[in-house]
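All protein chains but one are shown in place.
Let's turn to chain A:
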Amino acid sequence: MRRMSMFPGSDPSNLAFTEDAIRHEMENEEQNLVKKLVALSTRERIRDIRDLPMSCEEKKHIRSQVLAFKSAKQSRQFTCFTDCSENVSLFFRRCGYSIRSVRQTLELWQGIMKEIGGKFGTSVLSYFLFLKWLLMFNIFSFLVNFGFITIPLLVYDPLPSIPPNVSFRGLEILTGAGYFNYTVMYYGSYSNETLVGLVEYNMQLAYFFTIAVYMVLCGIALILSMASSFKTNYVLAAPASSGAWQLLCSWDFNITNERAVRQRKNNLRVQLKESLSEKAQRELLTLSEKLKHFGVYLGCWLLSTGLAVGCGASIYYLCQYEQQRAGDAAGRSLLREAETLLVPFVVSLMNLVVPLFYSLFYKFEHYSSQRRQIYALVVRNVLLRMSILAVLCYYWMNVVARTYSCWESVVGQALYRLVIFDFLFLMLGSFFGEFLSKVIGTTLLPSLGVPEFDIARNVLELIYAQTLAWIGIYFSPLLPAIQIVKFFILFYLKKVSLTQNCQPPRRTGRAAQMQTTFIALLFFPFFVGALSMVAYTAWRLTPSEQCGPFRGLNNTFSVVGVWMDDLEEIPGSQWVVWIYQNVIRSEIFYFLITLIILVIIYMFWQVTKGRKELICLLKQQIVNEGKDKSFLLDKLQNLQKSQPNKPKLKNQKRHTGRRSGTSALIQAMLARQQAQNEYDDGY
């Protein structure tokens, strides 16, 4: 049957076998599929059957065939052992399923996400998913810190040692100093002893390793999610304005709200009209216009960089001024503590106001695509925030660390204040950015309209907030608790603001690539910056003498050295000491690892290049095959028309189209059948 010839000279009575041939072919395919599935392991088989594009009944049919095949094959090798192992694996699989279904019912905010996705679409939903993901980081960090660091201390010494003249005044919630300074909130209250209770618990090692392992796990989680995001989203992407993409891939099936659907349809219509009329208007810019645009770009970039640097410098001088004022007058008065609120206030104010200037810039600049515009805005915002954070970190590392006695707690308090003020300003920003814009847009200036939810700006604010928490973990182990509360309230606040004040985004598309960009931004520069700051603190700076778990040591990292010295005495753990001496402390190891990684990256890069060339070749091959196919079909039809006497065949029942990937042979047979029907209709 496979060799059935379609060329001139073939026997016309072969047409009678078309129906049987098709059925036979389909059965063959089914047998091949069953054989392939039998050869796989159980888990892969389940996954493959689940991914088959068939209805439930057909899948059950295939599965029963596969199981019958397997049991026929295995009945000869039946032993108790295989039976037991199969039962055990079945038990574990069923446990896995029930755990997964329980986890799904416990998912946080499932109903709200559905509502938001239904009204505003997938791109706005991605902001809330990102918020939920960051919340998970903080919950994990809080559990780990509280469990390993705080609880042992509380068990050992439940009452904090507060000096007699300090009491709780309301201001502590904002400043974090005063009463809170002596609680377990900050680094300073942790002891450096080995707590003797049920077991001997070394606080120094616990503190160091908890923080280190948490940061490493965060880094791994970020790298993995970045990699998987790149894999699914960073492909040879078609431009978002192409007609085929807009027609077939752009409709968001998530949207269930009638008004949102109507708005989307309107937007799509407007975009299609724009793209149709753009073709007529694509003009080439003259040289002078190009120079003018370039000049405008350069000017805007210089201005924005200058603004960022200026903000950083002003924060530095403000910090110095504040320290002078604190150094001049002694004593702890309410005013003195309130003055510490000045720096976070100014930082948050800058983070709120300066990006508004940046969004004004795009009225003057003309970017060729909207995506470049968003990227430019994101880069400028990132520069601003990074410069402010860098200046603050430099000030803390170099000035605060040398001036104060318990400087880690001071840094922890500064970070606490930054987090609180960031939260207050986020709320304010939501109020001004969205509520007032809506009021202005509907009553005062109706031409502006209701504001859109600015995903880029909001995601950047989230990333910045998380960076503060990451920097602060070393100095204030319970800071993630504040962050959890903050994110919780922020979620509900943003949801209410979104539903009351905003409309769905007008331009759809590229949400997945923006998501990848945001995760990449979260990792580098923000997480890497936070990690390097904590690493620098642990490695270079001398811990304070009077407080904290590392008092008396040269640097924090020497805790591990001390531990290794202790371990050398214990006979069974020589291998740990050996690893420490020869792997972690030796430079050659890191050099070799870097070299190997570079070589592997180079090889993968070459493989990718080769694959891209292969894709081009294959595309060309598809085009050629298409031409071949149409040539052969034409020839077939001409043949049929030129032979007059044929037996009339009943009409082939229309193929229900369940197997849209049927082989070329079946397609050719169907085409021939269609040609025959046309011929018969013609006569």
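The definition used in the following text is that a contact is a pair of C-beta atoms (placed from the backbone, for glycine too) under 8 Å apart; a residue touches a chain by one contact, two chains touch by 3 or more; residues count from 1.
Here is the rule we go by: contacts and distances are computed from a predicted model.
One chain of the complex is hidden; its UniProt record names it "Calcium and integrin-binding family member 2", one of "Two-component response regulator ORR9 isoform X1", "Calcium and integrin-binding family member 2", "Histidine-containing phosphotransfer protein" or "Glutathione S-transferase". From the options A:Leu268, A:Val382, A:Leu493 or A:Leu541, the residue with contact to the chain not on display is A:Leu268. Interface note: of A:Leu106, A:Ala244, A:Leu287 or A:Leu444, the residue touching the hidden chain in the full complex is A:Ala244.
In the complete assembly, the contact with the undisplayed chain comes from A:Lys627, out of A:Lys292, A:Arg402 or A:Lys627. In the full complex, chain A touches the omitted chain through residues 51, 53, 55-57, 113-114, 117-118, 122, 126, 232-238, 242-245, 247-258, 261-262, 265, 268-269, 272-273, 276, 509-513, 619, 622-623, 625-627, 629-630, 654-657, 660-661.
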